[in-house]
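Only one protein chain is missing; all other protein chains are in place.
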Amino acid sequence: MATITRRIFLKRFSWTGLLLWALRIGVLVIVLWGSISTLASGRYSASTWLALLIAGLAQGSIYALIALGYSLVYGILLMINFAHGEVFMAGIFTSVFLAEALEESGFLARHPFLTIGALLLLSMAVSTTVALLLERIAYRPLRNAPRLVPLITAIGASFFLQYAFRGFFGSGFKVYPEFGRMMGQWNIFGANIQVVQVAVFLAALVMMAGLYWFVERTKTGKSMRAVSEDKEIAALMGIDVNRVIVITFAIGGMLAGAAGVLRGVYQPQGISFFMGFVPGLKAFTAAVLGGIGNIPGAMLGGLFLGVFEGIGPNLILQGLGIPAANQLKDVIAIVMLVIVLIFRPQGLLGERLAEEKA
Amino acid sequence: MHRKTFALVGLLVIAAMTLSACGATATDEPPAVDQPTDAPAVEEPTDVPVVEEFVCTDDLGCLDIAPDDPIHIGWMLPITGGASIYGESAIGTMEIAIEERGGQLLGHDILLTGEETGCGAEGGATAAQRIAADPTIVGVIGTTCSSAMTAAMSTISGAGLTIISPSNTSPALTDPGQTWEPGYFRTAHNDLFQGAMAAQFAYDELGARTAAAIHDGDPYTQGLAAAFTDNFAKLGGTVTSTEAVNKGDLDMRPVLTTIAVDSPDVLFFPVFQPEGDFIVAQSVEVPGLEDTILFAADGLLVSPFAPSAGEAALGMYLSGPNVTGSKQAALMDAYVAMHGALPPGPFGEHAYDGINILMDAMEAVAVVDADGTVHIGRQALRDAVEATSGFDGVTGVLDCGPKELQPGVEYRGDCATGEALAVFKVNAEWIASEDVFEVGVHPPFVWAP
Partner (left out) sequence: MTLDHLKSSLKPGFYAGIVALFISVIGMIETFSNRDIIHGVFSISHTFLVIIALITGYFSATRAQRAGIRQHGIDRRAEVVNAIAGSLIAGFVMGLFLAVLVVVANLINLRPVFVNVTPKLIDLLTFGRPSLAGSIVPLSMFTIVSGLGGALSLFRSDIRRLIVTSLLWFAFAGLISEVIRLSLSRLGVNVARKFVTTRGLTPLGAAVMLALIFAIVYASQRLRDRQRRQPDQSSPARKRAVRFRSWGLIFVLLLVLPWVVGRVPSDVLVLVGIYVLMGFGLNIVVGKAGLLDLGYVAFFAVGAYSTAILTSADQLPNIQLSFWAALPFVIGITGLAGLLIGAPVLRMRGDYLAIVTLGFGEIARFLALSDWFSPVLGGAQGVVKIPNVVIAGIELADPEELYYLIMFFCLITLFISWRLEGSRVGRAWVAMREDEQVAESMGINTIYYKMLAFAMGAMIASLGGAVFAVKLNTVFPFSFSVNVSITVLSLIIIGGIGSIPGVLVGAFALVGLPELLREFDEYRLLLYGVAIIYMMIVRPEGLLPSVRRGRELHEDEMAQDAWGKPAEVIPVPANPELSG
């Protein structure tokens, strides 16, 4: 159906098609021109790019973990859980108090790994609880409502959670312990690589692999896939749809909680009630980029976005002679989302199915 | 029905008893309730007593304060949201200033009320409308954020009010060619002072010849960064780059990488938390910045900064108001005695000086009738504040007359002379202070112009 519609569009509105083509070419020209002129100027050495790449990968793995929550929920309910960024915030914002207490008591200095374990537990528990409460209170009554209704509810929930947590814990900025500093750094090819960057990347990779295994190999995973294919048929086959949905939200919450701790370990400063909103949007971008509803896609999308954000302003915008290019980092991310949605709505790894179903 | 009535009456009696037992907030109603709407009180014209010799000759008109009425001072400050620390500190110190006068001025009680402004143009404009709508307000203390003042300026000035800001620093606000309008004064330092001082410190004291700056899109940080780079260039230094980040950015490595290419001697970033924390913490990871001296401003001169940024902050410099000395100590003691803790944020001292200048000016221009009625000319009050000079305040010696801060531009309303600015250096002790609730841990002061 969609392809037919599209063909009709193009035929009847040649100017729209023209505009899209112009956009396509324009974007390409801008990206190439900017990159080439930056590289030609030789301002940055290869090791600089390497360092930015690694930093981008670390940042991207955190996006990826949050993106998985969007992707899973979308895959099953076809709804954008706009409040997922706040689920992420809830976990880390709560766990920072435990971190403070453990640091003060000296436990952290003695058992840094146990501390991270405890923080992970708490953060994941809180995020999961928030995700489940959201599902129960805000989304379940709307299971059969028109599509935009749960989205609007999720926006409401997002703002509610932000300001509720601000009310609970205040609007000040909290700090995680400096695990990263403890881990030190390596010097590879003249680039400073933080050990914590590699650790964050690996941790995210492990979690992603675990999730993939869970969805592909276990019985619960199988029922999740069945529900995502068709809720009614799955129910007829004896699958408890409610239970599957709850599990999906729980997994999303757990991953968001874990992403929170990784964010705290990697970037200890600036933990506040508002810290979930922007990463939430970025993670959604990542999920769409990789193909929403697709697990490896979310990972790929997250990494891609992280790297693009880290390198993009210096590589593309500076070459175009735009002052203070790093100010426009988020603009790059959003523009990238728009471009992907226009030209490849199914994402990098997404199947056509995702679009057809919608 | 009978039973219902009985049950209801019973409950009402119990409720009434509880309410009256609940003491302080719930009881002592004045007996005035017994005589509702006594007609003569309503019909009585407001300014009957002024039939004596006083004739108002003020260009903007006069405020007449009847014998039993209080002298009403308004504030326009943020008391909720992120900037509330400034508002709370300012209100706290103003209350001290009023108490020091026994709560009275010219034989009248002082009434201090205010309007929430938040930290933006809309809040400033709304608060200004309310202040302007209140005919009893004599003078105003506010605002905290420069953008709020920009939007409030014409309303406040048009209403004939005098306003003294404790913490606006934008140069445009006192430049008559830009935003300034009559009636506006401030006790905070103009950014031009701080920019010039920071540039001078970097150039002369640190011996820097190249510098870079980062701002975060806030009008304050952008203005200060611009003032710094302008002055640094004027001194003969080279500005390698002026970069910007956004509030909410986490990864500062790209922007630091851009700057690190030129390895500037000094990196000036007058931003706030948490972006400043990220810049400091991540700067050690970027090659090319090893020898760059980090230099921030009063946005980071807050107690949680150094513990948050950690080891990386050691040895960096911060510029900001240097309000110290015995007067400041006494004010802080009074603050603790009155409010139970130190002020949550800076610029309380400036508000204290501001309200004192305002009250001194009122005393200077007021005409008091035999019955105690006070007349204050609005223009006269402005003139009196502007004539303030050599005011020995907590924040230094203040002088509210016109000043030529830039060649050819006469700035109006700047009371601060910039002498109370200084540079501080972050030491290990501050970084190690874990308790972020403890305010007042300040880094040692290293240099003042």
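The chains carry the letters A and B, assigned in the order they are written, with residues numbered from 1 in each.
Everything below uses one rule, namely that a contact is a pair of C-beta atoms (placed from the backbone, for glycine too) under 8 Å apart; a residue touches a chain by one contact, two chains touch by 3 or more.
These figures come from a predicted structure and were not determined experimentally.
Every shown chain touched by the omitted chain in the complete complex is listed here: A, B.
Only one of A:149, A:182 or A:237 touches the absent chain when the whole complex is considered: A:149.
Interface note for the absent chain: among B:110, B:138, B:151 or B:208, the touching residue is B:151. Check A:109, A:188, A:237 or A:322 against the missing chain and you find that the one touching it is A:322. For subunit B, the residues in touch with the chain missing from this view are 3-4, 7-8, 11-12, 14-15, 18, 22-26, 28-30, 32-33, 36-37, 41-42, 44-46, 66, 69, 79-81, 111, 113, 115-116, 118, 120-123, 125-127, 129-130, 132-136, 147, 150-151, 154, 158, 170, 172, 178-179, 215, 217-219, 221-223, 242, 244, 246, 437.
In the full complex, subunit A touches the hidden chain at residues 1, 5-6, 8-9, 12-13, 16, 19-20, 23, 78-80, 97, 137-138, 141-142, 144-153, 155-164, 166-170, 172, 231, 281, 284-285, 288, 322-324, 327-328, 330-331, 334-335, 337-338, 341-342, 345, 355, 358.
Everything that follows uses one rule, which is that only the chains that are shown with their structure count from here on.
Centre-to-centre spacing of subunit A and subunit B amounts to 40 Å, using the average Cα coordinate of each chain. By the touch criterion given at the top, residues 81-82, 217, 242-246, 248-251, 253-255, 257-258, 261, 273-275, 277-278, 281, 285-287, 304, 307-311, 434, 436 of subunit B touch subunit A in their complex.
Residues 43-44, 47-48, 51-52, 55-56, 59, 103-104, 171-173, 175, 178, 181, 185, 190-192, 194, 263, 267-270, 272, 274, 277-278, 309-311, 313-314, 318, 323-327, 329-330 of subunit A are the ones that touch subunit B when the two sit in their complex.
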